[in-house]
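Sharing a structure, written as structure tokens. Questions coming.
Certain chains of the assembly are absent from this excerpt, and the rest are unmoved.
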Amino acid sequence: MRSSGRTPDQMRPVRFTRHYTCHAEGSVLVEFGNTKVLCTATVEDRVPPFLKGKGQGWVTAEYGMLPRSTNTRVQREAAKGKQSGRTMEIQRLIGRALRAVVDLEALGEKQITLDCDVIQADGGTRTASISGAYVALQDAMTSLIKQGKLKKNPIYGQVASVSVGIYQGAPVLDLDYVEDSSAETDMNIIMNDAGQFIELQGTAEGHAFRREELDAMLLLANKGIIEIMEAQNRALAE
Amino acid sequence: MRSSGRTPDQMRPVRFTRHYTCHAEGSVLVEFGNTKVLCTATVEDRVPPFLKGKGQGWVTAEYGMLPRSTNTRVQREAAKGKQSGRTMEIQRLIGRALRAVVDLEALGEKQITLDCDVIQADGGTRTASISGAYVALQDAMTSLIKQGKLKKNPIYGQVASVSVGIYQGAPVLDLDYVEDSSAETDMNIIMNDAGQFIELQGTAEGHAFRREELDAMLLLANKGIIEIMEAQNRALAE
Amino acid sequence: MRSSGRTPDQMRPVRFTRHYTCHAEGSVLVEFGNTKVLCTATVEDRVPPFLKGKGQGWVTAEYGMLPRSTNTRVQREAAKGKQSGRTMEIQRLIGRALRAVVDLEALGEKQITLDCDVIQADGGTRTASISGAYVALQDAMTSLIKQGKLKKNPIYGQVASVSVGIYQGAPVLDLDYVEDSSAETDMNIIMNDAGQFIELQGTAEGHAFRREELDAMLLLANKGIIEIMEAQNRALAE
């Protein structure tokens, strides 16, 4: 039924390539099938103005798509002179997701910026970004510990994200672009390693969804999150 | 337990005042307790560029807060020269919610803009906006029918929205500002009159939420949505 | 002769509703007939950079129109990304008018921002804004005195504003939108309670105006200003 030949509860191949570029404290290329996002973590010895002198750090995110990461070219946001509402929504989401597993006081007065830049898009760029940013953030923390700037890792939980949806009447896991464009309902789910929800955003595109459809999607998401977390852990163990 | 003295499943008083201003095709002041939003619906004989010549209409929304609608003054977005990420997120959400109950082909090549301007804020401005915009949209459709520009109303469902959350460990309905600022989890739910979900956005602020907490919040939301819809219908019947 | 049935020297009903919203130090809905402007006064413990350390305060204003306050929707300035020349002109005018009756040294290092947001427009929004902002400013000063942050009120004069014009060849007072759009000459006058001019801006729209027409308009303005000041005082006495 799925054009990719996947079963409804089957993820695309998920891969995390660490140290993808050489300058950042964390640099991970995350792939969910053909979706490829470069996630870098940058550590800076400063905090945003609203946190000055409060003895805590900050984790934030920025998101962008290369103009031709998509099937038809999208205008460069730097050239347009502003970020779209979609971009802002996504980067705010990534930032919240990662902050949900970091002890900002333990981090101390530092800012970590997670840049998620989409090299190639095929659906699920925001869920891939969150999942990849987690790995980059871990690498950045490790580098801070190695340099003696942190005693212990302030990350207290694991975070991953996946999309689920109702496609041609049936619940499916990890939608690719073709499915995403014609799904009746699209839902992005962010969970931690205790199986709890960090964020959950469901949107009925075609028609509204019923409670039992929601339940079915949550079940699929749970399965996907577990598989992504295993892939994250494998990558971090290398 | 709630500072307002409300029970956990109690809404604030909900009121819709139609014809609040005189120029718009629909003009509704919606109040959820101390939260007051002016929702106007403007009909224009044009469609956005991406819909030119496709024989269908469009429903969109814009959102703004008066600078001193809040406890401390927020900078005027017109003066800053750009809308914040939060503003864009909210206005995109309102637009999607209303489009979910309108037959855009039946509307024909017209655009209806729902302007939701917060006069006074006390939590839940986006859910009040959606609920009020529905009433303004109904009035705009009625005016189009009266002028002979539409034969029948292209709205095929009712839409309302409410927030729920986990506050001091317990699920509560319709959070005010004080509750919202310290809630552990905050969730905005948009439903139609068939009891189905149009959109659902839950965010763990303090700690992640469990599946049984989600279930409890969905139950509360359902109750709130029914009450808001009754108030919408009473207002429209006047 | 006037479509409203008013005599040439007749004001529209003028009304000031104090405490219109709950958060601001001063919050006044001013109505000149169908023109309705919400004027709020916000006190902040800071001054603009050019006044740092000079031991004096500042009074400034911002102006905006809700998109559908007018007969046809005007684009939201926050969405356009800039304020129009008209908006800037008006908010600079309101600021100057109010500063003309405040002892800024007696105010001390505080800034008071007068936000004038047009809820419904029917001509004369700038004159209504100035007249309403005066009442909001008085309430803000009273609140500062109550909190012990000021010993005495630094306002040393009363200020009000009204429009006059030449409409169908005759001088008229307080033009509504219909009159304003087709007036040959339009003049905004700001005066204090000593009958002196604070600002006076006259523009020939159709043809230039003669000295005797100017004199007739000034006479009408004087009458209007006195009535507005009485209404301001009645509202403040409540």
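Just so it is clear, A, B and C label the chains in written order, and each chain counts residues from 1 on its own.
Everything below uses one rule, namely that a residue touches a chain if its C-beta (ideal position, glycine included) is under 8 Å from a C-beta of that chain, and two chains touch if they have at least 3 such contacts.
Owing to the predicted nature of the structure, the values given are computational and were not obtained by experimental measurement.
Engineer: For validation: placed chains = 3, all identical. Expected total copies in the complex?
Structural biologist: Per the structure file, the complete homomer consists of 6 copies.
One rule holds in what follows: only the chains that are shown with their structure count from here on.
Engineer: Draw the chains as dots and join the ones that touch; what shape do you get: line, ring, star, complete or other?
Structural biologist: Its topology is that of a line.
Engineer: Based on mean C-alpha positions, which chain is nearest the centroid of every protein C-alpha shown?
Structural biologist: B
Engineer: How far is the middle of chain A from the middle of chain B, if each middle is the mean of its Cα atoms, in Å?
Structural biologist: Going by mean C-alpha positions, chain A sits 28 Å from chain B.
Engineer: Taking each chain's centre as its mean C-alpha position, how far apart are chain B and chain C in Å?
Structural biologist: Once rounded, the distance between the two centres reads 33 Å.
Engineer: Report the inter-centroid distance (CA atoms only) between chain A and chain C in whole Å.
Structural biologist: The mean C-alpha positions of chain A and chain C differ by 51 Å.
Engineer: Could you say which residues in chain C touch two or more other chains, in rising order?
Structural biologist: Residues 81.
Engineer: Contact residues on chain A for chain B in the complex?
Structural biologist: 82, 84-86, 88-89, 91-92, 96, 100, 157, 191-192, 194-204, 207-211, 214, 218
Engineer: Give the list of chain B residues in touch with chain C in this complex.
Structural biologist: Touch list, chain B to chain C: 21-24, 27, 34, 36, 38, 40, 42, 44, 62, 64, 66-71, 73, 76-83, 87, 113, 115, 117, 119-121.
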